[in-house]
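Heads up, one of the protein chains got dropped from this complex, but the rest are sitting where they should.
Entry: chain A
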Amino acid sequence: MASTSASSSSAIAPAATTHSFARYKANNIVEDGDLVVLYLSKENVILIRVDVNETFNCKFGSYRHADMIGLEYGTKLGSNTGRGFLYLLFPTPELWTLILPHRTQILYVADISFIMNFLNLKPGMSMIESGTGSGSFSHSIARTLAPTGHLYSFEYHQERVNAATKEFEDHGLSDMITLRRRDVCKDGFDLVDRVDAVFLDLPAPWEAVASAKRAFKKNKIGKICTFSPCIEQISKTVTALSEHKFVDIQMYECLIRFQEVRILPILTIEEAMEKERIHESKRQRALPRVLRDSYLKATAKANEDEELPPAKHMKIEKGQEEENSNKDNDDTNKKDQSLSGTPAEFEASGKTVTITKLPVEQRGHTSYLLFATLPPSVDSLPVVTLE
């Protein structure tokens, strides 16, 4: 997170405007009281509420909120020192998921997206979510159900309820979300014939299945998703779901592989040999005749033992620190220069290869996504139950 000064830590003041995560502003202009995501670099992103009297400070300089007012979202703003800059971004649920304060484990974009698509969420639907946790998923759901749909969110932990209530309010989502403090496993949802979809991210989702069933609208199809990291939890949930006549039970896992794109300089073997020849002749010329023979012998041996040096590469990764120097100060390229020219020269002569690289460490498992369908409970066709 940003190295913010005390002056911006109180950035999120109570919502004074109707500014909301769930819709863009018509004029797309930053105004006093608005929410702005300050993007300094990939690792340095922060949400503030604009207050004409405040200043945002970071190591690249300071930015007075007053200077942001009147600018269009998406503007690149230079700092007072002229050394740094940041981007003023419009807050989205996806950005929020990346920067929100973690009070619990949270859902990320891969699971969020797949669940929303599978449950067929769209404007106007009603849905249950429990527990609210850090509100990561809640933001995406609210955006997608807006403006006419509704999210009923349940959480039994008082502090998390308080924090999420405040966030939903600050983010202009409180008319879309009803947040209740409740132990849904013990006391149920207390909703009947109300929702189209249910999502359970609880340690014991099977204990909430019966009550979830009652909450579904009776005369239409209902869809449920439960989210559990362990297969044993899935087992119990499957049993509960089928006992309660949910059908079409399916399970998925979904992960996103973030690919890093890099440009590597690449030489033909002829070019490499040519370089070596030049190199060698230089050294030979520098050596007195008597030493040359022993030198050649030694290098021949060393070459045998030595492995090829690792290829130097340019990093294609956009962050402000790099970008600052890359685009504005021209520093990065010096750092990246390999022996035979700058990456740009390589690129110009076509002697590069573009590759993708997976990060050394990446997520291997989040949770199992278990889906099931609840058929409408009333229908006029003759009903036959077998067995």
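For this structure, a couple of remarks:
Following the convention adopted for this analysis, contacts are C-beta pairs under 8 Å (C-beta built on N, C-alpha and C of every residue); 3 or more make two chains touch, one makes a residue touch a chain; residues count from 1.
FYI, contacts and distances are computed from a predicted model.
The chain not displayed here is annotated in its UniProt record as "tRNA (adenine(58)-N(1))-methyltransferase non-catalytic subunit TRM6", chosen from "tRNA (adenine(58)-N(1))-methyltransferase non-catalytic subunit TRM6", "Pyruvate dehydrogenase E1 component subunit alpha", "GTPase-activating protein-like protein GYP2" or "Anaphase-promoting complex subunit 11". Screening A:Ala163, A:Ile249 or A:Ile266 for touch with the missing chain picks out A:Ile249.
Although one chain is not displayed, its contacts with chain A can still be listed: residues 22-24, 28-29, 39, 42, 61-64, 66-67, 69-82, 85, 87-90, 92-94, 109-110, 112-114, 116-118, 120, 122-124, 140, 143-144, 146-148, 217, 219-222, 231, 234-235, 238-239, 242-243, 245, 247-261, 263, 316, 318, 326-327, 330, 333, 342-344, 347, 354-356, 368, 370, 373-376, 378-387.
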